[in-house]
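Removed from the display is one protein chain of the complex; every other protein chain stays in position.
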Amino acid sequence: MNRDVANRRLRAGIVGGGQGSFIGAVHRIAAELDGQAEIVAGAMSTDPQRAATSAQAWFLKRSYNSFQEMAEKEAQLQDGIDFVIIAIPNYMHFPVAKVFLEHGIHVVSDKPMSFTLEEAQEEVALVERGDLIFALTHNYTGYPTVRHARELVRHGALGAIRKVLVEYVQDWLMESVEKSGNKQAVWRTDPTKSGISGCVGDIGTHAENLLEFITGLKITSLCADLTTFVEGRALEDDANMLLRLENGGKGLLTCSQIAAGEENNLTIRVYGSKAGLEWHQMEPNTLIFKEPGKPQQILRTGLPYMSDEAKVATRLPAGHPEGFLEAFANLYKMIIADIRRVEEGNKPMGGYPTVYDGLRGMQFVTKAVESSRNGSTWVNM
Amino acid sequence: MNRDVANRRLRAGIVGGGQGSFIGAVHRIAAELDGQAEIVAGAMSTDPQRAATSAQAWFLKRSYNSFQEMAEKEAQLQDGIDFVIIAIPNYMHFPVAKVFLEHGIHVVSDKPMSFTLEEAQEEVALVERGDLIFALTHNYTGYPTVRHARELVRHGALGAIRKVLVEYVQDWLMESVEKSGNKQAVWRTDPTKSGISGCVGDIGTHAENLLEFITGLKITSLCADLTTFVEGRALEDDANMLLRLENGGKGLLTCSQIAAGEENNLTIRVYGSKAGLEWHQMEPNTLIFKEPGKPQQILRTGLPYMSDEAKVATRLPAGHPEGFLEAFANLYKMIIADIRRVEEGNKPMGGYPTVYDGLRGMQFVTKAVESSRNGSTWVNM
Amino acid sequence: MNRDVANRRLRAGIVGGGQGSFIGAVHRIAAELDGQAEIVAGAMSTDPQRAATSAQAWFLKRSYNSFQEMAEKEAQLQDGIDFVIIAIPNYMHFPVAKVFLEHGIHVVSDKPMSFTLEEAQEEVALVERGDLIFALTHNYTGYPTVRHARELVRHGALGAIRKVLVEYVQDWLMESVEKSGNKQAVWRTDPTKSGISGCVGDIGTHAENLLEFITGLKITSLCADLTTFVEGRALEDDANMLLRLENGGKGLLTCSQIAAGEENNLTIRVYGSKAGLEWHQMEPNTLIFKEPGKPQQILRTGLPYMSDEAKVATRLPAGHPEGFLEAFANLYKMIIADIRRVEEGNKPMGGYPTVYDGLRGMQFVTKAVESSRNGSTWVNM
Partner (left out) sequence: MNRDVANRRLRAGIVGGGQGSFIGAVHRIAAELDGQAEIVAGAMSTDPQRAATSAQAWFLKRSYNSFQEMAEKEAQLQDGIDFVIIAIPNYMHFPVAKVFLEHGIHVVSDKPMSFTLEEAQEEVALVERGDLIFALTHNYTGYPTVRHARELVRHGALGAIRKVLVEYVQDWLMESVEKSGNKQAVWRTDPTKSGISGCVGDIGTHAENLLEFITGLKITSLCADLTTFVEGRALEDDANMLLRLENGGKGLLTCSQIAAGEENNLTIRVYGSKAGLEWHQMEPNTLIFKEPGKPQQILRTGLPYMSDEAKVATRLPAGHPEGFLEAFANLYKMIIADIRRVEEGNKPMGGYPTVYDGLRGMQFVTKAVESSRNGSTWVNM
């Protein structure tokens, strides 16, 4: 590579994230939080007026009316963007990523990685052929407690993993809000925008990713029961699955967007032959470690006994809560450091979800839908 | 019936429950707690010495060396027992119940009701032919909060039930403690004492009973994945299941005795089209009620807004914790009142688990084992 | 002593506790819970009709119209009561105890021990002159977790105690319910029945007792601010106090019966030079142990690491919640064992609150009121 990235914040562009978007602002805050990057350009909406207003609200230097235009022009500027952030509905993830990769610009993409499994496979090939960083924001892996959980498993504190219970339940789609104009709901419940799956693709993949991230184990087969509870909806809004893991362990995964009274409850429990652990995204600074016959231990972000993996992902002293944005920013911290490495001719170090996690997620969605369509029978991943 | 039960505590006998038994003392405390019954006779062990010592420790008036002898003699005494408590390993539940029923003595039995599904069916027929009370101690239905949960569902506060998550996880069998003489473990892991199932029969049935009790819905089919994690063990110590309910609702049930760090974690969450609820046996005085878009409500035993069903099952003012024994005693309270009713020529009022719950439990166990043996495929209940 | 107490349940009488009483049923259940005693006689009300009906509801063998009559007659019966339970308003605690002690009958009394400090001093002298057991039901010391907390302090796990925060807050008197006939409220807010103090005497003494029980330290001085928030009430319904302990430690105590939304929240936190602990009466099976720089430990009733002091006070396996009644019964267990010891000519072993705790409580109440009346200045205990 040939960008001079020393002594400055990296420059980023964003596709999507215009006014009304929730995830756009999340990306901006997370990318800029550690003062290592700044968003300077955007193709924030396909509506030119909205694109301009959105860019102005963020004080962006350059606003474009299409992502193609942004890719082409930025690639030629002396002070063009170093990386692009993709914050648009699923069906556009791959085409946008492809264009920027082809113009030599690093990519940070929302999940799922693509619209179809085939696209995901193509994307893997594309990334493997080049030297560019491709990162996927499975942001929950950014929490210090989640990273510590993985360390505990890695170092054998749990023994052999026997059982995993993972769930991601919400209630925001329990009525047909897509019919009353909720923008977030409209595209997520539309197969032409979202893909073959509703809640499995949207949040089930986070649960799957978290399970494999913490345990280091692959799901080898699954039996899935997908349900659409809200009348007139084209995609499932609830799913239950039996899982089998590569080491003989067993699991349960449930995800739902019709679970009345649940906000954003992503919870994982892992039970091994020696100990267990438990983590709740809604109380993210706490990790519960459970050894049989001993007192439960409440592990907390910021305390000295946490692993180095957790410490580098922590900004504040214990008892000063860090949340969703800080965890998201932890991914950006690693991604930006890797972009600097690559631009300076060094090897990337990773630590954040990549194109392979993206492929894995698309396989998971594909197999879950296949299982359910076949009468909820077992399928191999 | 013809016993004169007015102006006195009822008289009970117990089969099993000798020294070393956990559940024996539970039955004694629960049966006597409200001052409406007293245990006066026992066949507390098949070992005569242990039977005598156990009976003496409880100041029992009459100790027997066999349950047959107790049934025969007590049936003829002027002040013989009104009901018998069965607190022995599973394989003897039915034969003992049968003898006492045949001698005209009411029965309170531990669950599961029998060793096999056939016995359960025979027991239903036996009870239906007579006028005796037969009660099964699915004790978790005795908690005021559980009874209030059922009321909420009954009165439509949750709307149509869409999703149920129920779990019962423990860790006390995570090592092969049956080999080091743990008496509780020895018979529970022995198919000749326990039956075709390990943890599903032992605790999974509580989860199934709780689900059907609170929702008022039958499980119509299930897909179960049973696992034996501890080497050398003959019965499963872990199970995951997908459930389908008669109204189209879906469910997940997991039970385990190898879940590291879990004590006695029976938890149920029910999600309906209008609201959800959540209950944890280990914090039994709390019931969480969740309406979308409204603050979660923490309902507590003893407060004025609780339903009458909960209030009659509550002995103390709010904030004075009631626990496992009080819930167990709530079943006895209803059972004893029904025995009084029946002896006085009136109709029983029920409210506690009966022979039909026992049959249901045995069907559940049978079907779960069948599903798992068939490669974890769907079976109808 | 000369009663033959072998091979039988002890016989108890009760003064008070008639229909409508909350604490009467608590005493009956707690005294009988372990099958070591049975209530056989009562002077349950000063209203003869209510006394009779109450006694009949409990199937008592003998009902009296006055406590004097009961003391005299029971003392002469072959199968008279071994001990008496005093469950009446404060102003009668001492006179009743005195009569039974003078008739050679052991006493279990509600707290506070007396109406005035002078009576308390007289009662100490009376008990010291005889060989009878006098026990005071500061029942919160009966919880296994509380007993374990005391063991932790005793064995130095906390180091030198520096700071104690103890609170007992309720809301049931936040309106003037005494004017609408709430029987519990009427006598508690009446200085002629309750004494010089309202909430300090009623619940503040539990907090004081718990503090001294767990820490083993005496309060040496206090500065108290007592307030009557509900108009027209004669006694305080809220109190805040600064405390100083004999070892140089400092403390805060607050008690209130007007703390909106609080049920029966008795909480204590103790901080030492090495570690801290925390206990909440409303989640009584949990004790939190906190060492700086280490994970918090969640200690739970019924687990193997608990001290023997906790284990003997535990009836169920871990995860089977025990509550208020079981803790209350733990005091009775020790008291009854001591009555047996004394009757068999042996020394009592104690372990439950005695006349000295009662005296201490009356000193605390007296000093708190004195401090507050003097403009909330410091007074020595």
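For reference, chains read A, B and C in written order, and residue numbers begin at 1 within each chain.
Quick note on the criterion: a contact is a pair of C-beta atoms (placed from the backbone, for glycine too) under 8 Å apart; a residue touches a chain by one contact, two chains touch by 3 or more.
Not measured: the values here are computed from a predicted model.
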As a test of the contact rule: which chains in view would the missing one touch?
A, B, C
Missing-chain contact, candidates C:Lys98, C:Lys250 or C:Lys311, resolves to C:Lys250
Sole residue of C:Glu118, C:Asp131, C:Glu291 or C:Asp308 that reaches the chain not shown, by the stated touch rule:
C:Glu291
For the chain left off this view, which of B:Gln19, B:Thr53, B:Asn182 or B:Gln297 is in contact with it?
B:Gln297
Specify the residue from the set A:Glu122, A:Glu151, A:Glu175 or A:Glu263 that touches the hidden chain.
A:Glu263
Filtering C:Asp238, C:Glu343 or C:Asp357 for touch with the omitted chain leaves C:Asp238
Touch residues of subunit C, complete complex, unshown partner
158, 162-163, 165, 167, 171-172, 174-175, 223, 225, 227, 229, 238, 240-242, 244, 250-252, 254, 256, 258-262, 269, 271-276, 289-292, 296, 375-378
In terms of residues, what is the contact footprint of the unshown chain on subunit B?
289, 293-300, 303-305
Where does subunit A touch the missing chain, residue by residue?
7-9, 22, 25-26, 28-29, 32-35, 56, 58-59, 170, 172, 262-265, 281-285, 300, 302-303, 315-326
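Note that in this section only the chains that are shown with their structure count from here on.
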Linking chains that touch, what shape results: line, ring, star, complete or other?
complete
Where the centre means the average of the CA atoms, what chain is farthest from subunit C?
A
Identity of the most central chain, Cα criterion
B
Approximate Å spacing (C-alpha centroids) for the pair subunit B, subunit C
34
With chain centres taken as the means of their Cα atoms, state the distance from subunit A to subunit C in Å.
56
I'd like the Å distance between the centres of subunit A and subunit B, where a centre is the mean of that chain's Cα atoms.
44
Where subunit A touches two or more other chains, by residue:
289, 296
